[in-house]
Structures are given as C-alpha cells and as structure tokens.
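Every protein chain of the complex appears in place save one, which is left out.
The first chain written gets the first letter, and so on, giving A and B; residue counts start at 1 in each chain.
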Amino acid sequence: MLKKLLLGSVMALGFAGSASAETVSILMEGVPDTEYVKALVPEFTKETGIEVNLEVVNYAEMHTKLVPQLVAPKGSYSAIVVDFYWVGEFAKAGWMQPLDDRIKADNFDTSAYIPALMDLVGKVDGTTYMLPFYNYAMGLTYRTDLLADAKNQADFKAKYNMDLRVPQTWDEYLKQVEFFTKDGFYGVVNQGLRPDPIAMEWSNYLFANGGEYHDANWKPTLNTEAGVKAIEQYTTNINKYGPVGSASFGFDEAFNVMAQGKAYSYITYNFFRTSYDDPSKSAVVGKVEIMPVPGATPDKGGSLNGAWGWAIPKSSPNPDAAWTFLKWVESKEIAKKRALAGGSPTRTDVFDDPDVLAKYPYYPALKKLLLTSHNFAVFTYTPQLVEVLGRELSLAVAGEKSPQDALAAIEVEFTELAKKDGKLQ
Amino acid sequence: MMVRMGQASNAADRRDRRFGYALAAPSLTVLFLIILFPVLSALFTSLHEYTLIAPNFDTFTGLANFKAALGDAEFRHSAWLTLRFVIGVVLLEFVIGFGVALMLNKVERFKPVYYAILLCPLLMNPVIVGLIWRMFLHPNLGIVNYLLGTIGISPVNWLGDTKIAIWTVILVDIWHQVSFMIVLLLAGLSSLPKEPYEAARVDGANAFQCFVHITLPMMRTVIIVTLLIRFIFAVKTYDLIYIMTRGGPGVATDLVSYFIYRTAFVSLNIGEASAMSILLLTAILALTAYLYRYMRSLN
Partner (left out) sequence: MRPGWRNIIPHIVLSVFSLAILLPLIWVVRVSLTDKLTAYKIPPEIGHVGIENYIEIFSTYPFERWFFNSLIVALVSTAIALPLATAMAYAFARFNTGGAFLRLGVLASQMLPPIILVLPLFTLFFSTGLMQTRMGLILAHLTISLPFLAWMLVSFFEGDSASLEEAARIDGATRWQAFIKIAVPVAAPGILAAGLLGFILSWNEFLFALVLSGADSQTLPIGLASMETHAGVEIAPLAAATVVSLLPVFALLPFLRKYLIKGLSLGALK
C-alpha cells in the first residue's frame, strides 16, 4: 500500500510547476559564461517572444538541486546544463531527451564542434543528448616573465645544461618547478582538496606520464609505472615545491597564490586565463600564459578535457521552446558573440574566426590544448570514481598510504563500478 | 465524600488532558501533514534497494542496506569521528557559552550591545562562515598566519594537516555557534526567581556556593535541553565540512552527515543512505530518551 503510494507520487506527478509555455527556465551556475549568455538573452526574446528565466546556483550544489527535478516526470526546468562528469549518470538514468531528431529536422550542424568535446558532452553511445556549451579543459598556466629573465636563463643552463624555455615535455617542466622553488617562491601551486579538485588535477599528471584510466575493455590501468610516478610527482610538488597547505587548496586558493605572484606555475581550468589579466584579482597582469600540459614527448599532450553541455531533461515542461533556445544560443553567430565577450568556445569555426583570434591571441594554444587533451573515465559512476580518487589520492599525499596501495584501492573500486555499469565483463 | 472528590478530580484531569491535546493539536497537525510522509518514506526506502538511477521499490532487501552500512569501514570511521567531534564542540561551546551567559546576566550597561554582537555569527549561513574562514586561514595569504608570523609563529597548515584540520573545524564551529547556547542559557538565567539568592546571601553564602546550590539545580532542564538541541544540530553538521575540507585531508574530517549526503546524492544510493540515517536516528533517539528520563528523575 505504502509502496504504491510512494511510487505513485514519484511517478505520476501530472503538472508542471511555475514554467509556462512562453518561458524557458534554465538552471545554471554563476560562471562568466553564464553571464555572457544572460547578456545576450534579450536578443532571443526579441526574436522569438520567448522569455528566458536563468536560475543561478552554486556549482557544487547544482547536482543536489537537479536530481529531484530530474527524477520527477515533470519538473521545473525547460533546459539544463550538464557537467561532463554527470553525463554517464544522466544518460543511464534516462534523464535527458535525445536530440537527434531535432538536430536533423533543423539541419543543425554538430560537426562544427571539436570532436573531443562532442564525445565528452554531446553523444553517449551514438545518441546525441547534449550540445557542448563551453569547455574547461585544463592547461598549464605559467609565468612568461620568469622564463624570459636573462639571469634565470643563465642559472638554469648552468644547473641543468639545457635552455630555459616554454617546456616541451613533462620532465622539462618538472625541472623548471624544482628550479623556481627558492626564497619563499614556489615552482608550482596545486589544488589538493578532495574530491574533484585533486582528482581532476592529478589526472593531468597521469596523462603527462603516458598513463590512462582504463584500456579499451575498461580494465583499470592505474596501478602502473605511470600511475605510481604520477602520484610520486604530485606528492613531491605539493610537499616540496608548493606552498604549505596546498594539500587542502581548492582552485580558488591555488589561483590566488598564483595571482599574487608567488608561484611559477599552476595547472588549472583554462577559463582562469582571463582572470590573470583582471587587475582587480591579479598582480601578474600580462605575465601569465597558458599552454597544453606537456606530455612525455613534445607531440603528446597531458591535458584533461572538461566541458559543460546543454541538454533538455525528460522532465522538461516545454521541450520545444527549450530546443528553440538551444539552437539559438549554440548558433555560430551567438557562439561567436559569447566568445568575443570572453567565453570558452566549443566550435571549431569560432576558434578559427578572425575577429575572435584578433581579440584573444592565445586561442590557437587553447585549440591545440583541446585537440591533444585526454578524456576522464566517463561512465555511469564517474562521480563515485571521483570520490574514490579524491579520498585515496588525498591519503597518499598526506603520507598515510603508499602510491601503490592507493592505486590498488582505486583499482578495486573502479573495477567494481565498471562491472556494475556493465562496461567491464 | 472521598468518592465524590475523586470523581471531581477525575473530571478535572480529563478536562486537563483534553485542554492539553487541544493546545498541542495545531502543531501536531502541521507536523503530521508535512513531515510524516517523508519520515515514513525514509523508513520504507531503507528496506529496499533504491537508487535514483532506477527509482523503483521493486526489490525488498530487508536489512541488507543496514548490513552494508555497518560493514562499511568508511561509515564506521565517520560515525566514530562524528561522536568525538560532537562531544568536543558541544562541551566547549557549553563551557564558553555558560560563562558568557552568566557574565551577561550580571551586567546592565552595554548589555544590548554585547548581545547584538554575539548574534552576528548566528545570522551568517554556514556556507558563508566557511568561505570567509577559508580566506582568513589561507596558509600563505591569510591574515591569521600573517598575524601569528608577526609574533614569531611559523605558518600553521590549518586545513591541510590531518591532525590539525578537525580542530580548525571545531574552532570555526565554536565561533559560529557558541552564541546559540548563550541565547538560550541567558533566557534561562534571566527567568530564575530572585528570592533564593537573597535568602542565601542572608545566610552568608558566597557567589560560588550560590552558583552550585541555586543556579545549577534550577537551570537543570534548560541546560539539558540546550545541550540536547545543540547536540542534534552538531550531528547534522555538513555545510561547514563541505565548504572547508570536503572531509579531507585524507578522511580526517569526514563527518557522518557529509558521508550520508554523498551516499544519497553522489552515489544516488538512497536505500543505503536511508539505512545509515535510521541508524543515526536510533543512536540519537536512544541518547535523547536517556537524557529525558534522567531529566524527569531529577524533578
């Protein structure tokens, strides 16, 4: 009886909340890219007569707020934005509407997107659920003025018998980290807070050493030489070449160390690149540049890819209006306007646009970063994997577990999750 | 004669009882309508395999969720950690809070000013408190370590050291919540009658004797209720952990409410999270019942 009541009330909610047909309600996060969309929304309302209601919440709480909305048959949101690591979970639970029919009917060209982003926040197992909104692939941000300094160049040459220049390989970069750590100045600042900051940042170390999360059959490949080296290097960077406390830094704390001019480098989300040039936040305006995280060899990159996608939830009260908005906001014209305002593009044609390039000379580096980046293990249980990684890596950095033990523990739980998801037989 | 008096008092008792229920009825109705369904739902869910990825009550699993929860070393760790955390904050806040409340009860001048100041942290959301203290406690760029540096203390790794982090969280929690105790205890103190103190003074009792023999016994129920309520809130601490440490470094600050939150909304395993919550509820309820009986027995 109670079972029926519960099921009935979860499954049979018959009507929408406050959203009417003329309003598209979207739950978003207060990042700059949201602000750029917000600024352009009046144009959309003028063109179509559809009002847009953007509700902004804290990034990390967004998932908590979304879940009940998505479980219900009818919710309050016409469209949503999806972080890449929710993609597997949302797809598995059937919370997003397939977009393929709409894309076909309107001849929306998805080949304009950078393929890696389409894989990450576009298609799942051949079905298109999302349009890539903005990317936040990670890159190496470093101090150009320190590299150009003649004394540094001479000292570096004397010590390592090689030139001080933009690092071509991961090992070269690690030498620079060691070199720049002196007199209260740090070679690197890290974001060691669990779970996602540490898991995301460490992934770059894994890829830079030539490692991957799993092989083609989803068998974990972490407890390998690359994995162990990645943990050892990460721990050394935090404990020896970084400021006290970086084991508990989120990206904001780490960014501030870099922005105050107290560190040479920081591997972080590429949208922080613009913040370094904001004089109200940064003491190093014009002195920081971004590049792909270097790999084992100069032709390989070690960057972790990341992005948000637009989706229409199953529970959307007005999916047609939501699609009208999506195809407008992701059109070349509007995507270009967003990029010109400072947004992180996802479309190749926006990256190559002469106006955009003229305004942001570092965009070719960003494009290269995206093209050489690696994807995280995206499956139904990505959030749990991030939790496990966060816990075990944090224990390893704190010296409470050896790299091998931590990696072994991660592999056990990763295997369990991959099996539960049917990825691994 | 006796019989009639008995009847009369029975009738009065009945009317008393009816009056009591009439007074409690509105509250009970509200609680019944809004909270009963969620509570029953939690009980029901704890006995089923229920994840949000496939939300249905198809599989009755009996006590499997409870077994899984109790068998999880991480859960046991956070439960044990929570117990120590809760005892720490509640006792420290009580000692400081009672001290301040006693002093406040003594003064007249500036009393509203003191009171307004101590209300300020209470009106700040834990999320804000966490973010602001993270800024103060930044090991390299924070004002706290800078000030300590000026008197020759080397930078403290407030949130990044497994031994220090939990104490940092406790200190911030005290700053934030100690006034909760003060407000309640002061209200208790200010409703105490004056006569016993006057009588004691005539008998030559000093301030300490008055405190032990008059204040403490008369404040007993207020103290127990204050401790109990603060205790229940402390067990539910999760926002502060979430903002300040996310349970780290390692698992040094992984309190049980944050653990349950992750089980429910990251792992989406509502069944097991409900089972953990019921276990938690049982523990708190047992303690509350014990305190309640203790309180009654003293009266």
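The rule is short, and it goes like this: contacts are C-beta pairs under 8 Å (C-beta built on N, C-alpha and C of every residue); 3 or more make two chains touch, one makes a residue touch a chain.
This is a predicted model, so every value here is computed, not measured.
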| item | value |
| --- | --- |
| Which displayed chains the unshown chain touches | A, B |
| Interface with the undisplayed chain - residues on subunit A | 6, 9-10, 13, 15, 17-18, 25, 29-32, 53-61, 64-65, 68, 71-72, 74, 76, 136, 251-252, 255-256, 259-260, 269, 271-272, 275, 279-283 |
| Chain not shown, touching residues in subunit B | 15-17, 19-21, 23-24, 26-28, 30-31, 34-35, 37-39, 41-42, 96, 99-100, 103-104, 106-128, 131-133, 135-136, 138, 140-143, 146, 175, 179-180, 183-184, 186-188, 190-194, 218, 221-222, 224-226, 228-229, 232, 235-236, 238-239, 243, 257, 260-261, 264-265, 270, 273-274, 277-278, 280-281, 284-285, 288-289, 292-293, 296, 299 |
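Quick note on the criterion: only the chains that are shown with their structure count from here on.
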| item | value |
| --- | --- |
| Euclidean distance of C-alpha centroids - subunit A vs subunit B, Å | 37 |
| Subunit B residues touching subunit A - in the complex, by the definition given at the top | 40-41, 44, 52-57, 74, 127, 134, 138-141, 155, 157-160, 162, 165, 242, 245-252, 262, 265-268 |
| In the complex with subunit B, residue positions of subunit A that touch it | 2-3, 6-7, 10, 58, 60, 63-64, 67, 71, 89, 92-93, 192-195, 243-250, 253, 256-257, 260, 262, 380, 383-384, 387, 390-391, 394-395, 397-398, 400 |
